[in-house]
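Inspection log for the structure reproduced underneath, given as structure tokens.
A protein chain is absent from this complex, but the other protein chains hold their places.
Should a chain be cited, it is by its letter among A, B and C, assigned in written order, with residues numbered from 1 in that chain.
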Amino acid sequence: MVHVSIAHILFLSFGLFCMGGCGFLIRKNALSLLICLELMLNGVNVALVGFSRFYGNESGHILYFLVITVAACETAVGLAVVLNLFRLKKNIRMDEATNLKG
Amino acid sequence: MSDMAVMWLFLLGKILLFFGIVFGIVAPIMIWVERKVAGLVQDRIGPNRVGPFGLLQSLADGIKLLLKEPLLPREVNKPYYLLAPIISVIPAALSFAVIPFGPPTTLGGLFETPQRLQIASLNVGLLFVLAVTSLSVYSVVLAGWSSNNKYSVLGALRASAQMISYELASGLAVVSVILLSGSVDLVHIVDAQQKIWFIFPGILSFFVFLPAIFAETNRIPFDLPEAEAELVVGYHTEYSGIKFGLFFLSEYSIMTTVSAMAVLFFFGGWELLPGFTWAQAGIDIQNTLIGTVLATSWFALKVIVFLFLFVWVRWTLPRFRYDQLMGLGWKRLLPIAIFNIFIIAGVMAF
Amino acid sequence: MTTLLGSKRYYPKKTNPYECGIPSEGAENTRFSVKFYLVAVSFLLFDIETVFLVPWALSFQKFRHQGDGPYLFVVGAVFLFVLTIGLVYEWRKGLLEWNR
Partner (left out) sequence: MMAPADILFFALAALILLTGALVAFRPRPIESALWLILNFFLTSALYVLLGAHFVAVIQVLVYAGAIVVLFTFVILLLNLNPQELGAGQAVPWTSFVLLIGTITAILLCFHVATPELLRPLPKLSHPDTFGTVESFSVYLLKNYVWSFELAGVLLLLAVIGVGLLAYRKPKSVHGSSQQKDSSKTQGQKGAA
């Protein structure tokens, strides 16, 4: 007999976050990096909504809203950076974006 | 148990009736009307061979599209190419599902409590429609990208840029409808219009909403993505046979959805006349079958007027230039919509 | 369905990318203008503002019945004002011009 518990929700959230994080670290192109970042934020959102359900109030939903706002801003600015990177280097490989390296 | 059975039959009936009406009758008839009106406007006859007055022309076309050779262009990206037309049908079908096409009814005493005449009764119906229609961008982008043809990609980019720009304008117009009705439930929005149709307080938002829905459905005067002369036919250049037919069908069904939305938001849905309800006319639309049928037909009539407007405008107005189009969306409609929300909120607050 | 019913008569040219009957010229993977990105990004940011306006608009009547109408109006007006600053900024910067 298995019930859905907060532990299961947290495992799902953790799993999504790890997938995103793993992808973030092993991918070379900036676009995939940003996509994986979205995946990580989605994992966080699952935890927020799950806790909201656990405690029976809607603070988690509000936080979800704020996370979505941050995600949108991050995507917008991040993609602008990617476009600029492409304009400068003619590729978007993160392993070659080393201009700031001392 | 028998109650459950009746409920299920009712649900099944609603689904079959509605999809049957929309995909089997409304869309084909719309295509026929479109071509007849085109003939009328251009002083020619239009389809007149198949069936009486050419009424069966759409059926014949459908059979033809079905029987056509399934052509797969060489350069396309196969799975995505095949996926795109299917994705285009999904938002069209899903957004239909939540549109109420008549008042809540007991069907002349068949049910204890009034049943809603919609396939899926959602308390976030309006937002659901907005969310689902925002997904129709993907079929366009996917079709253009997977076709691997420069006209297709350019057409897809243009189409989707236009769709999202005007989606914003229509979204803000809808915010003022929410402000006026205080609900996102489509049935409640209609109920809120018993006193006054929202066209009167929300005249500005209607004039934002109307161009926006024309643009979102990629119709003339906003059909630049298809601009035959420059772009062949846009994102579905490489499509033929039933795959093209699906795009075509979903375009016409989305047209019906947005017309229904316009009627629900601004023209009182199935309400009789502004300030004059069915109850005042002595007709009980909830408990008598005849009242329900009358109200539903009245709603259908309003939607048909809107659909006719679509066709009429298509064959009357010329096409915009692309910069004019984007300028209209971002520099006219958007500020007007924001201003309108501000005014309505101000009037309501004080 | 069509796979069953349709006839299958392929010949090589039929599956060429469409180009008004003449052979295709130029590279297919052309890069397109960054203008499209700007439209999409403005859409994204303003769309979220719209989503934020929905709860505000929805609870307006409830607050009005409790006598908090002016308060909620000010809240919304500040939000709309911020939104308008963004729009004016884009306008002044020329972000909204298609023919730059």
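Assume a residue touches a chain if its C-beta (ideal position, glycine included) is under 8 Å from a C-beta of that chain, and two chains touch if they have at least 3 such contacts.
Just so it is clear, the structure is predicted and the values come from calculations on it, not from any experiment.
**Q** According to the contact rule at the top, which chains on display are touched by the left-out chain?
**A** Across all of the complex, the chain we cannot see touches A, B, C.
**Q** Taking the entire complex into account, which one of B:V37, B:A92, B:L130 or B:M326 touches the absent chain?
**A** Reading the full complex, the residue touching the unseen chain is B:L130.
**Q** List the subunit A residues touching the unshown chain?
**A** Interface with the chain not displayed, on the subunit A side: 1-12, 14-16, 18-23, 25-29, 31-32, 34-36, 38-39, 42-43, 45-46, 49-50, 52-54, 56-59, 61-62, 64-66, 68-73, 75-77, 79-84, 86-87, 90-96.
**Q** For review purposes, identify every residue of subunit B that touches the missing chain, sorted by number.
**A** Given the touch definition above, subunit B has residues 80, 123-124, 127-128, 130-132, 134-135, 137-138, 141-142, 144-145, 153, 156-157, 160, 164, 184 touching the missing chain.
**Q** Residue-wise, where is subunit C in contact with the chain that is not depicted?
**A** Answer for subunit C: residues 27, 29-38, 40-45, 47-49, 51-52, 54-56, 58-59, 62-63, 72, 75, 78-79, 82-83, 85-86, 89-90, 93-95, 100 touch the chain left out.
In this text, only the chains that are shown with their structure count from here on.
**Q** List the centre-to-centre spacing of subunit A and subunit C in whole Å, with centres computed as mean CA coordinates.
**A** Chain centroid spacing, subunit A to subunit C, equals 22 Å.
**Q** From the mean C-alpha coordinate of subunit A to that of subunit B, what's the distance rounded to whole Å?
**A** From the centre of subunit A to the centre of subunit B is 34 Å.
**Q** Taking each chain's centre as the mean of its CA atoms, how far is subunit B from subunit C in angstrom?
**A** Spacing between the chain centres: roughly 18 Å.
**Q** So in the complex, which bits of subunit C are touching subunit A?
**A** Those residues of subunit C that touch subunit A are 34, 37, 41, 44-45, 48, 52.
**Q** So in the complex, which bits of subunit A are touching subunit C?
**A** Residues 65, 68-69, 72-73, 75-76, 79-80, 83.
**Q** Which positions of subunit B touch subunit C when the two form their complex?
**A** Within the complex, subunit B contacts subunit C at residues 66-75, 127, 147-151, 153-154, 157, 161, 164-165, 167-168, 171-172, 175-176, 178-179, 182-184, 232, 237-238, 241-242, 322-323, 326-327, 330-331, 334-335, 338, 341-342, 345-346, 348-350.
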